[in-house]
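I am attaching a structure below and will ask some questions about it afterwards.
With one protein chain removed, the remaining protein chains of the complex are shown where they sit.
The chains carry the letters A and B, assigned in the order they are written, with residues numbered from 1 in each.
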Amino acid sequence: MHDKTLTELAAGLAAGEFTSRELTEHLLARIERLDGTLNSFITVTAEQALAAADAADAARARGEAGALTGVPVAIKDLFCTEGVLTTAGSRMLADFVSPYDATVVERLKAAGTVSLGKLNLDEFAMGSSNENSAFGAVKNPWDSRAVPGGSSGGSAAAVAAGLAPAAMGTDTGGSIRQPAAFCGITGLKPTYGRVSRWGIIAYASSLDQAGPMARSAADCALLMNAIAGHDHRDSTSVARGVPDYTEELAAPLAGLKIGLPREYFGDGLAPEVEAAVREAVKVYESLGATVREVSLPHTHYAIPAYYVIAPAEASSNLSRYDGVRFGHRCKNPSDLIDLYKRSRAEGFGEEVKRRILIGTHTLSEGFFDAYYKKAQQVRRLIRQDFLDAFEEVDVLMGPASPTPAFDLGANKDPVAMYLQDIYTIAVNLAGIPGISVPAGFAGGRPVGLQILGTHFAEPRLLNVAHQFQQATDWHLRRPELAEETA
Amino acid sequence: MQWETVIGLEVHVQLATRSKIFSGASTAFGAEPNTQACAVDLGLPGVLPVLNEQAVAMAVQFGLAIHAEIPEVSVFDRKNYFYPDLPKGYQTSQMYHPIVGPGEVEITLEDGSTRTIRVHHAHLEEDAGKSLHESFSDGMGHAMTGIDLNRAGTPLLEIVSEPDMRSAKEAAAYLKAIHSIVTYLGISDGNMAEGSMRCDVNVSVRPRGQETFGTRAEIKNVNSFRFVERAIEFEVERQIELIEDGGEVVQETRLYDPERDETRSMRTKEEANDYRYFPCPDLLPVVLDGAYVDHLRETLPELPADKRARFQDGLGLSAYDAGVLSASREMAEYFEAVKDACGDAKQAANWVQGELSGALNREGLAIGDSPVSARQLGELITRVMDDTINGKAAKQVFQALWNGQGESADAVIEAKGLKQVTDTAAIEAMIDQVIADSPAQVAQYRDAEPDKRGKMIGYFVGQVMKASRGTANPQQVNALLKEKLDALC
């Protein structure tokens, strides 16, 4: 049951092959058995999950089931969940029980899904390896020496390991697409503003976007139908009609124009990754697509611009964690400054502090124009690169990451780690959607093909990804977990 | 040396919206601590702001009232600093692109003269919460401060003037002008005691004739017209003394202590702030289209300056009267109702500013609480003008109405028998009696030089009025007395 896609599970539930309770119990047992090693969950909400499963089964018995009724999912622990621990992977919020639900959580509940619990992540979504979690690193189900990627590392690992058929992630600089690539699953980062940010603990507000992580593009489409749409509580959420994301999945690709950005196939790209991506492109050609090279000339400025904008926003977004109204508070503060400084020093981990310091420095008097304003100007140039490219082609394709998953502990240098996100970060700066789909292996570790589209082109991206998955079976491969074979 | 004072004001006006600027929590004053602080106001993880349309409309109305430019685009920025009453660690404000551009406010001084003070801009921002320094302790004996965030997120319009004021009186007049504009517009209750209007005052001095400004001190959070004036007076004197003694004014923040009537430096162990302003990524640019602004312009009420001009030019009131009567919307509306009831603007002005204002002041009442209605007062004035009663009786009628001893002026006149005696025969009879009873005074009158007699007639008038219990028409009494006495000479 745990190897099935969300689409298959939904069909099984609808056909009465199994109940939501049976499915949920099966997955909870798997989590219990396997997650001790993987560490993909921070909180498992078994009791609530079973109650939700029973409610879903009852709704189905009454004939009130929707497309996702009774389907289990798990949630990155960056989404606020009412009455459930919501930690953001930080010691700062180790005891924080949210008094309200994020819009995405609310919508998933309304769709009848069953939440299994909260998934591990890099602290406050800052990281590319999930090693920055106060709740310990997550292991890659394909190779326990490898990282699952980040920051939605727990989400990717749980789906890849068959602990949950789908998970919610967030993506600020690649945090859905890179871990999806590293763990061999499908992850969609929607257009900025397509999914509400209400209730998602903010990292960098102008870049953060939530999206589905699952076993197939069709699964992501089903989940998008549940979560996408305008939310009056989020000023940056777009008031624009929501299509049925499953509708275009089957459209043939003949005539599709694919662009390969020259800059995405340059120095630093692992040959095996490049080979897998070029192989995938050939599959598209066989499906009737045409391929040409394009240029995104400002690509190399994306990481510098991102490391001004994201830390600046983060430094401000994280000021609310001051030990006064919620979150960690140091013992016996001698005065107000001591309360602030010690609570924050104790509550935040190293990477979070690094980004707060960088953001604080670059926003300081005398530096604002040289850093922040400059980065915003560059941001416009980067977005224009994409808009220009989409004048010529329908989608862009390239690797999601220059390498497959690296070893735990291998990347000690923060700057080297940042540079790994070269293919994902510009997408957030431009606000366009991107999806990573499994496209092979390199040294036994999955490789992800990244497909990018223009603003609100999610239906097209899902269609292009789905057609690839009809022609290949990379997305159906499952890791052999040591505990299972033992 | 001759010194010139230079003053600029930053006035914070709480806008009278029902809900907060970025959340749906109530802005009502006086609730139990933290019961009106919702998830957004508390800055809980994951919450987001959505802008209140009424706060925008009110800010634009203010801008239109001061003839300001209303930029098409305005942007919210974050002002970053830590303080316990600031839940998110930043205040959402407008640093670079405020909602109201440059405008001007006309002020009226005590002598009735007017001046124009330029407004640099006005911007929207959120208020902070309140710190309560009561006797809390942490259980280990450390004193603690309690934080109430009910006020956090209340919309504020910060109105920043140019350094155009040259005296404490001008500053107070400017503050009054702002107060009257915002209350006319109904965008604030203007209640300074509850903190609905507070201001920061920038004060510096320079030798008269010098162009460059002196170093300024900022006096924070002054919350009454009187305190503004006194704080500036104290501060100006302090700065002049300091400079004349060879010292230098340091740029600093000071607090005004009304009890000691002095300003003192806020302890500045904290280094200069660095607020790290940047555009708030949770809010998008606010774009106001011309049609929207035009609509607001069309629905503006008549404003104090326009009303003052109409009172002066149209109704023929003095500059002073026009200024006083237009200072608040309630006062102006009351006055106009009295004027409409009696048909005479000058009489109405005299009564409203004289008898009525005196009584209100004595009892500490606002015009809205006056026990005498505008209709009652108008009728009373009518009865004076048509000679039904004389001035003295009118005061009695007013007092009776004030005390609730009658529904209308006519009812009081009737009940108290105050109707004026204008019957010449009746008055002559009283005069004859007085002359007959006052042989000594009549003799003195007769012996006096003709030009001294005018003064001496007062005695006889008083006697006649007394005899009539105040109801005789004083003009008639005067004329008839003069005639009869002169006939005796």
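Rule of thumb we're sticking to: a residue touches a chain if its C-beta (ideal position, glycine included) is under 8 Å from a C-beta of that chain, and two chains touch if they have at least 3 such contacts.
Convention: contacts and distances are computed from a predicted model.
K.L.:
Tell me the UniProt name of the left-out chain, picking from "Cytochrome c-type biogenesis protein CcmF", "Cobalt ABC transporter ATP-binding protein", "Chemotaxis protein CheA" or "Aspartyl/glutamyl-tRNA(Asn/Gln) amidotransferase subunit C".
P.N.:
Answer from the record: the omitted chain is "Aspartyl/glutamyl-tRNA(Asn/Gln) amidotransferase subunit C".
K.L.:
Would you indicate which residue among A:D322, A:D421 or A:E458 is in contact with the undisplayed chain?
P.N.:
A:D322
K.L.:
Sort through A:Y245, A:F348 or A:F406 and give me the one touching the missing partner chain.
P.N.:
For the chain that is not drawn, the touching residue is A:F348.
K.L.:
Looking beyond the chains shown, say which of A:A65, A:L188, A:A405 or A:L429 touches the absent one.
P.N.:
With A:A65, A:L188, A:A405 or A:L429 as choices, the missing chain is touched by A:L429.
K.L.:
Hey, which chain B residues sit against the chain that's not shown?
P.N.:
17-19, 23-26, 32-39, 42, 44, 50-56, 75, 80, 82, 84, 131-133, 136, 138, 142-149, 255, 266-267, 274, 276, 279, 281, 283-287
K.L.:
In the full complex, which residues of chain A touch the absent chain?
P.N.:
Residues of chain A in touch with the missing chain: 95-97, 99, 191-193, 206, 232, 235-236, 238-239, 298, 300-301, 303-305, 307-308, 315, 319, 322-327, 329, 333-342, 344-345, 348, 353-354, 356-358, 360-362, 364, 367, 370-371, 373-381, 383, 414-415, 418-419, 428-432, 455.
We adopt the following convention: only the chains that are shown with their structure count from here on.
K.L.:
Can you give the whole-Å distance between the Cα centres of chain A and chain B?
P.N.:
Chain centres of chain A and chain B, defined by C-alpha means, are spaced 58 Å apart.
K.L.:
Give every residue of chain A touching chain B within the complex, in rising order.
P.N.:
79-80, 86, 88, 93, 96, 98-100, 102, 197-202, 204-206, 232-236, 312-313, 315-316, 318-320, 322, 324-326, 332, 334, 336, 340, 360, 363-365, 368, 372
K.L.:
Please give the residue numbers of chain B that touch chain A in the complex, ascending.
P.N.:
39, 42-51, 78, 80, 82, 84, 87-90, 138, 140, 142, 147, 274, 276-278, 281-284
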